[in-house]
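Omission of a single protein chain aside, the complex is shown with its protein chains in their original locations.
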Amino acid sequence: MYSHDTQIRVRYGETDQMGYLHHSNYPRYFEVARVECMRSLGFPYGELERSGILMPVLNMECKFLKPIYYDEMVVVRAIITQMPDARMKLAYKVYNSQANVACEGRTDLCFVDATTRKPMRCPAHIAHIMRAVFMP
Amino acid sequence: MYSHDTQIRVRYGETDQMGYLHHSNYPRYFEVARVECMRSLGFPYGELERSGILMPVLNMECKFLKPIYYDEMVVVRAIITQMPDARMKLAYKVYNSQANVACEGRTDLCFVDATTRKPMRCPAHIAHIMRAVFMP
Amino acid sequence: MYSHDTQIRVRYGETDQMGYLHHSNYPRYFEVARVECMRSLGFPYGELERSGILMPVLNMECKFLKPIYYDEMVVVRAIITQMPDARMKLAYKVYNSQANVACEGRTDLCFVDATTRKPMRCPAHIAHIMRAVFMP
Partner (left out) sequence: MYSHDTQIRVRYGETDQMGYLHHSNYPRYFEVARVECMRSLGFPYGELERSGILMPVLNMECKFLKPIYYDEMVVVRAIITQMPDARMKLAYKVYNSQANVACEGRTDLCFVDATTRKPMRCPAHIAHIMRAVFMP
């Protein structure tokens, strides 16, 4: 298990007329946190794409426990829950400004060759880094 | 079970640099389809809000089966899967322009008093309409 | 001058906690209306991109005259104001559900070769169509 925390401040344009962070923004927050999590491990997602590998999202789940409000500084914890193989699985926890869990989520991603758009296994350099985390 | 189909054309600003409809837009498409589904049953969501009732999303799930592309005219089927009580449960299927299922989803919503922000039971007029569907 | 009207219904996720359509969505509505305007003339933007031509936005202006609300069915009029050359210039009017002008806008776009990312002149087939409009 490897986790990384990212702070995100809720933007005005992300609220809705209920006065809450609109639920469609949580997958975007997960994405930001996932990208920072990967950067912290030494494989920024942007570099992966430049090397010809895409990581589309295969599925996602969110459980909304408490509303989040405009201008709150939330912490999004991205957790790589197991050694990646054909898929990379992450869980997320969004902590509101009172440090309560406001949302829990999960996503599965896969690795895709950008040219053929066919699935591929986890690239060697990522597997190498992740093995050091999961099987030290 | 009650279902309603809504056509949505993919906007350019909804694509990402992978060339796909970005996954964060699916919850927005579900929302559009849910709102049209409610309208087709005679209780538009806007009227519900004006009467002091909010319906926040409690959780959601999406399974992405095929990418969806810019300018595709997709059909989003919103399905009310059971008689609402404290919650209203919907399932969704997004059909791409070849009529293949590109995404399956689910959301649970609850009913909330807009003033107190406390959960409440399904309003009587909605329960009445839904009973005619589920227990005819 | 050539104009085309497109209906768009305001989505919940496009509102903000002021209860208005958030201003960042107007450029997206302009884009939807522009794309439908081009389709109505016989050169869908998607085909243009597939033929290797991109049309990025060079500048935009919006004047917000009246707020627009959730679930309103607005009409966005896209107006090609002059014969395109290196640029295509459009104006927009957004009519609210009472048929009042709620927003006026303008965008300039250019034509770009997708491979070289260099500007190019208006493609011949578009110029041909537009000449029939502007110099009949």
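We just call them A, B and C in the order they show up, numbering each chain from 1.
Basically, contacts are C-beta pairs under 8 Å (C-beta built on N, C-alpha and C of every residue); 3 or more make two chains touch, one makes a residue touch a chain.
It should be emphasised that the depicted structure is a prediction, and the values quoted were computed from it without experimental measurement.
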{"item": "Which residue of C:54, C:83 or C:120 touches the chain not shown here", "value": "C:54"}
{"item": "Touching residue (missing chain; options C:8, C:33 or C:62)", "value": "C:62"}
{"item": "Contact with the hidden chain (one of C:9, C:23, C:39 or C:87)", "value": "C:23"}
{"item": "Chain not shown, touching residues in chain C", "value": "17-18, 20, 23-25, 27-28, 31, 49, 54, 56-64, 67"}
{"item": "Interface with the undisplayed chain - residues on chain B", "value": "12-13, 15-19, 22, 24, 70"}
{"item": "Residues of chain A in contact with the chain not shown", "value": "9, 11-13, 27-28, 31-32, 35, 44-46, 49, 70-71"}
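Definition applied: only the chains that are shown with their structure count from here on.
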{"item": "Interface numbering overlap (same over half, different under half) for chain A and chain B", "value": "same"}
{"item": "Chain occupying the middle, per Cα centroid", "value": "B"}
{"item": "Intercentroid distance (Cα basis), chain C paired with chain A, Å", "value": "34"}
{"item": "Length of the line joining the C-alpha centres of chain B and chain C, rounded to whole Å", "value": "28"}
{"item": "CA centroid of chain A to CA centroid of chain B, Å", "value": "24"}
{"item": "Touching two or more other chains - residue numbers and ranges from chain C", "value": "12-13, 70"}
